[in-house]
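All protein chains but one are shown in place.
Showing chain A:
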Amino acid sequence: MSTGMTTRERLAIDRVHMVELDADSRSRNFDEVNRGLTPEEAVREAQRCIRCTNRQCVAGCPVGVSIPEFITALADGNLREAARILTRDNALPAVCGRVCPQETQCEARCVRGIKGEPVAIGYLERFVADWATANVAELGDEPLPPPTGRRVAVVGCGPAGLTAAGELARKGHGVTIFEALHDTGGVLRYGIPEFRLPKTIIDAEVARLLALGVTVECNVIIGKTLTLAQLREEFDAVFIANGAGLPVMLSIPGENLKGVYSANEYLTRVNLMGAGRDPGSTTPIIAGKRVAVIGGGNTAMDCVRTARRLGAERAMIIYRRSEEQMPARVEEIKHAKEEGVEFVMLTAPIAIGGDKDGWVATLRCLRMELGAPDSSGRRSPVPVEGSAYDIAVDVVVNAVGTRANPLLTATAPELKLNRWGNIATDDNGATSVAGVYAGGDIVRGGATVILAMGDGKQAAAAIHDWLNRR
């Protein structure tokens, strides 16, 4: 048992390395790249935690997961207790353990990182969550309070909606999730690829919600099938979590050529519809031998790594700043490089050229150099005079960003928006309409899974209070 270990002994343990699929073979299939820890590795890694009293790591987690507590339970071999602590704080630990940018959140604050490597909090979170999923029977049914008779509608089945639904159901409220697409999960399903986040994890989470009595209705588009006004009549409260699913166009010549995709279309075809991945799928995709992905975030990395898996010989990231400035997670960049992705930095696309049949053929780019720091403190790229050149391509994927989709808000003028079209809320997620709350990307713009979940959790608490006060 680790309880008796001295701090010195803990400090002597090196950080675990998670086994990954070999880069050559994995860049040709959609299997999950990170293979997880063995129980021995997990316990050993957990023993590295020195159980700080000031819990800096917790302060780095947007939802305040009780990190030293769950890790201590794990180090003691008490997985049930570890799972209980973790799932109390985080509704989707198997997701967060895989996709959180730990290096800028919990792990960035871990004191062990000051002189060496931080505790692998994300890996441990994933380990405990996966154990819990595989051992649901052992964990037993959750005790539920008696039904309150109150009904809450949740718009959107992404991480914010899923989290809020779970929290509200655990308080005894009747919850219905309305989802526009034919399947659950939001970006977790249609955006983040299988090789980073297996879809079975979302299925398991949804199954858990269904077991709590949550109803999920797919194919219902709020603003079209039903209006917000109708939801307010039928339900006692509403939580809006419809994400930021509207692609920002490049607005350069040639964007309408065949073979030019938005990241959303490209990833949705492959992830949600199974194009190029599932032999039973009838959805097509243009695979392309030379694929250029424009952008430097997680979405761009997901697209370019997908392109490799669809068979691209050259898969390129085209980014107008330098690599250090890329917003993507460090791990994504590392994995992409291992998989043979080319990083074309300080390069900005200015036009897409086509062949005589209307297919994309070239990406015309300008080289950039870093100028003076802008208002955000980042050195902004400035074009190098006369540096235009062409890159030969078969497919171009635009991954420069998304905005708030106006489909719902356009039909609900009573909802106050900010100047970017995002729903305006107070700190509890309350909108300008009584009983209507909002959270996740529709409020924040494109953010992270954990922030969306945090919003869902907070809004659920506020909705619970609001229902009790009525």
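By our rule, a residue touches a chain if its C-beta (ideal position, glycine included) is under 8 Å from a C-beta of that chain, and two chains touch if they have at least 3 such contacts; residues count from 1.
By definition in this document, contacts and distances are computed from a predicted model.
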| item | value |
| --- | --- |
| Omitted chain, identified by the protein name its UniProt record gives, among "NADH-dependent ferredoxin:NADP+ oxidoreductase, beta subunit", "Cytochrome b", "Putative mRNA 3-end processing factor" or "Glutamine transport ATP-binding protein" | "NADH-dependent ferredoxin:NADP+ oxidoreductase, beta subunit" |
| Options A:20, A:255, A:323 or A:342, residue touching the unrepresented chain | A:255 |
| Selected residue (touches chain absent from view) among A:133, A:347, A:405 or A:422 | A:405 |
| Residues of chain A in contact with the chain not shown | 180-182, 218-221, 224-226, 245-247, 249, 255-256, 258-259, 261-262, 264-265, 268-269, 273-274, 278, 280-284, 286, 357-358, 405-407 |
